[in-house]
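Pasting a structure here, questions to come.
Missing here: one protein chain of the complex. Every other protein chain is in place.
Lettered A, B and C in written order, each chain numbered from 1.
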Amino acid sequence: MSFNTFGHLFRVTTWGESHGPALGATVDGCPPGVPVAAENLQVWLDRRKPGQSRYTTQRREADEVEILSGVFEGLSTGTPIQLMIRNTDQRSKDYGDIADKFRPGHADVTYWQKYGIRDYRGGGRSSARETAARVAAGGVARAALGALIPGLTITGYLVQIGDRAIDRERLDTGQIGENPFWCPDAETAALWATDMDALRKSGDSVGAMIEVVAAGAPAGLGAPIYAKLDTDLAAAMMSINAVKGVEIGEGMGAAALTGRDNADEIAMGPGGPVYASNHAGGILGGISTGQEVVVRFAVKPTSSILSPRNSIRKDGSDTEVITKGRHDPCVGIRAVPVGEAMMAAVLLDHLLLDRGQTGGTRGAIGPG
Amino acid sequence: MSFNTFGHLFRVTTWGESHGPALGATVDGCPPGVPVAAENLQVWLDRRKPGQSRYTTQRREADEVEILSGVFEGLSTGTPIQLMIRNTDQRSKDYGDIADKFRPGHADVTYWQKYGIRDYRGGGRSSARETAARVAAGGVARAALGALIPGLTITGYLVQIGDRAIDRERLDTGQIGENPFWCPDAETAALWATDMDALRKSGDSVGAMIEVVAAGAPAGLGAPIYAKLDTDLAAAMMSINAVKGVEIGEGMGAAALTGRDNADEIAMGPGGPVYASNHAGGILGGISTGQEVVVRFAVKPTSSILSPRNSIRKDGSDTEVITKGRHDPCVGIRAVPVGEAMMAAVLLDHLLLDRGQTGGTRGAIGPG
Amino acid sequence: MSFNTFGHLFRVTTWGESHGPALGATVDGCPPGVPVAAENLQVWLDRRKPGQSRYTTQRREADEVEILSGVFEGLSTGTPIQLMIRNTDQRSKDYGDIADKFRPGHADVTYWQKYGIRDYRGGGRSSARETAARVAAGGVARAALGALIPGLTITGYLVQIGDRAIDRERLDTGQIGENPFWCPDAETAALWATDMDALRKSGDSVGAMIEVVAAGAPAGLGAPIYAKLDTDLAAAMMSINAVKGVEIGEGMGAAALTGRDNADEIAMGPGGPVYASNHAGGILGGISTGQEVVVRFAVKPTSSILSPRNSIRKDGSDTEVITKGRHDPCVGIRAVPVGEAMMAAVLLDHLLLDRGQTGGTRGAIGPG
Partner (left out) sequence: MSFNTFGHLFRVTTWGESHGPALGATVDGCPPGVPVAAENLQVWLDRRKPGQSRYTTQRREADEVEILSGVFEGLSTGTPIQLMIRNTDQRSKDYGDIADKFRPGHADVTYWQKYGIRDYRGGGRSSARETAARVAAGGVARAALGALIPGLTITGYLVQIGDRAIDRERLDTGQIGENPFWCPDAETAALWATDMDALRKSGDSVGAMIEVVAAGAPAGLGAPIYAKLDTDLAAAMMSINAVKGVEIGEGMGAAALTGRDNADEIAMGPGGPVYASNHAGGILGGISTGQEVVVRFAVKPTSSILSPRNSIRKDGSDTEVITKGRHDPCVGIRAVPVGEAMMAAVLLDHLLLDRGQTGGTRGAIGPG
């Protein structure tokens, strides 16, 4: 990862700001011959786009993606794919009031300090609008994975909003699309609706926790030490706006386990090793085991809130900040498709890296 | 990060296995004129080296570092610095028994599947011995930081072993060197000693949580989106063996906060902005605020344990695995200097990146 | 350099094809606060654009650049700058005839073999239209260099077309803008006009040699071994379409020199070392000396010609290829602004790298 690029062989460079004319992603290193069509990418973008329920920002962006290069007669050519999304519903005047102020908990102050210049309209480059470009690029990654790993599924959902977590006994992925929270637990979803209504009235925001699971990835993806699959997943998720923590498998909870409990015991199955449990989150020594790859990340509450907070102006004078704009009371909700997109991009990148180095061959396990 | 290299301008490539002749780090991009001497690097290595208490592996390695290049008359020349550490106390025969077995929770199985070949002696490349090379390289980073950011301190300590966490009311960094656990809370340290004695007797191991704090880093380190300071810290920590989760500031706990609580309010201080709190862990929008940079990571329990666990052999047949060798019952303890080394390397890298792009200038805050 | 990206800190990723909707460059790592305006970039693009004399392709492209991101109130923000150029004068039907044929000397056959898919319209990604994106990005590099190295000049010109070279005794940079060949020698320019008229009539094309000189670059840019300034310049120039050779200073002629003749003797001048000659082309050990940096590269003749050449179709059958389209009889002519752009990008990248690693300090020469 370097400045605005991530990935080794499947490389994504995003560009654009919240209130500029457009934003997008330059996708380099896609295998050739992958079906890539705007309408297929749009499916993923539509899941992330704002204004779909009263629990997300009311900014109205169509988030229509245009493919400007790298696709010929519906197939990727192996050359860079430029994906562009026009911004259409900027209301920059909302931000005039904060041009000289620094929102607490926001990148305003650090961008100013580092660069001495800052596009204050909607947070500029630090806006979560950047994640639309990731979702578009993730759609390309999914299309390539569809051809290379048939049967692979990537599923994201919310497991916590504020201090209310789902009940894992009730986890049912069939529920995810049935509520505005990507919640796999219908009872919790109902409670979140009540929670969020109260929160919106109070002019506050709240954090959330997202889990993304990839099922069907083969064993052998990843590489030792600094290109571990979990290293790249951690970087990918932490690079999303507002993310403050990333976990693989047991995550921070691994600190509390004993070795006896943590060991995922192995038996021989028909197609290779099978595991009695998945504390590892599908990754051992930085390399996938063939189990589900399980990642969780926490998104902090939106810092643009209607509640006044103390801050300063550029000239050092005291002020109170209230951010009007149109903001997500829980930006974590729309982070679900973003987390899925990052998972797709990282898995594809590691698949290409693996067949680059090893040719995709595998050490055999089983009777000769 | 790419295979066995991390960093952008200050780049570290580590090499070597647990039971090969040597291991080391190639450090590239170090600023010239930095005092680098083996005895100064040794100070850091001695903190990580095994066999220093009954709570770590009894393998006896001097971990003496040799500088093979890049230093002339005691100063770095700006060319690559090769740091080599000989392995001296290998007991490979301990491993004959597991040459054909896969330890549950260990990289044995994934290395075999990916590469079709595996140095089973001590885990080969997946051994925590690799972290000695990181500590040596981190020593170089510290020396450079010493010249570039006088007053910067980097302090690591354990905050949890198993299910017992420190009491933050009693956190006293002066205690860290006074017990074998890098514990900043004397009462908890005493309890951990009891816990660990029981654990060793039972042939089990346990996880831990480490916190690393950098104080005195300037505002402005980091870059948007994919080279965020927190992205690189997350990758750096997750790349350490056995780490399963990484947090910045509030970390996973950010999910439970409201925006009102999470906002670190800002006031004007004599030298720039001062913050009423540090939920952000010193990083906003991927860029340092000038506050303490706070990172935590969880280390899973050592998977090489004396308790028998079910597994399979290469030929697919069932077996039980008991790992004799000499292992850390809590490998998290020795991860403290490793976490510090990674913090040092990441901060230096971002300092060099920042002065590369911006020249180190800063947007002014305060009356003209 | 990696796929479609070049540069280390100042990184340019180009995208787009000859006959797609648009092409462009994503410029990442630009210092903040640099004045960047479309009309200033247009100056450079206008020098490269087709159809300006009867010696270049008659395709009519306005090559108007749009800035989609990374610039706020006329200044670079330090975030990625997206530069887009719409294609407006495609005549894809010209290419229907070669959809199944491979032009000799052209990338048609290798793109097909590698990717199994090929945008045959105008050469797709292998078209020299890609170089418009480099020129736009080079304009950003020039703007940054203007602020960082006042007085730096970058001057490109043709030194040879076919077997007719300029007379260096008559080299006068004032002449470069006075003829359609970027020729610094008026007499040779007149002869080239005659040569080229004959060539066009015969339906043939011809190669050329370009020299690019940067004056005013400070000593100290570059780095040992694999990031040498000359390594990066060689890669930058060789990456331009149709380039087959690159020289620094004496270039291939260095093979014929003796050490006595080749040594650029050094004396002390008022501001540092002065050199009696510049066989080195301004680079010693990969690092600039402060003299003029001198690069030359050779461009092969356009392979799209009206003269029939033997080739095959995709199905393996024999055919003759005549390329109608609208092509440059000497594509080397329009390579001059491209070579200048690459020089600008490489110099800026190395300036940023140098101040990243060394802080821009220099070893003193002279009496204490």
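The rule we apply is simple: contacts are C-beta pairs under 8 Å (C-beta built on N, C-alpha and C of every residue); 3 or more make two chains touch, one makes a residue touch a chain.
Being a predicted model, the structure only gives us computed values, none of them experimental.
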| item | value |
| --- | --- |
| Missing chain: touched chains present in the view | A, B, C |
| Of C:E39, C:E73, C:E169 or C:E265, the residue in touch with the unshown chain | C:E265 |
| Among C:A38, C:L171 or C:A227, the residue in touch with the chain that has been omitted | C:A227 |
| Touch with the omitted chain, as defined above, among C:P50, C:G105 or C:G339 | C:G105 |
| Per the touch definition above, residue among C:G74, C:G177 or C:G285 touching the missing chain | C:G285 |
| Touch residues of subunit A, complete complex, unshown partner | 9, 29-32, 78-79, 223-224, 352-353, 355-360 |
| For subunit B, residues in touch with the removed chain | 2-5, 11, 13-17, 20-24, 26, 28-29, 32-33, 66, 68-70, 72-73, 75-82, 84, 114-119, 124-125 |
| For subunit C, residues in touch with the removed chain | 1-6, 8, 14, 102-107, 109-118, 125-126, 130, 160-163, 199, 204-209, 219-220, 222-228, 230-235, 237-239, 241, 243-268, 272-273, 276, 279-281, 283-290, 296, 298-305, 307, 309-312, 314-318, 332, 354, 358, 361-368 |
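Note that in this section only the chains that are shown with their structure count from here on.
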| item | value |
| --- | --- |
| Label of the chain whose CA centroid is most distant from the centroid of subunit B | C |
| Cα-centroid distance, subunit A relative to subunit B, in whole angstrom | 25 |
| Whole-Å separation of chain centres (CA-atom averages), subunit B against subunit C | 44 |
| Subunit A and subunit C: spacing of chain centres that average the CA atoms, whole Å | 38 |
| Numbers and ranges of subunit C residues touching at least 2 other chains | 29, 32, 78-79 |
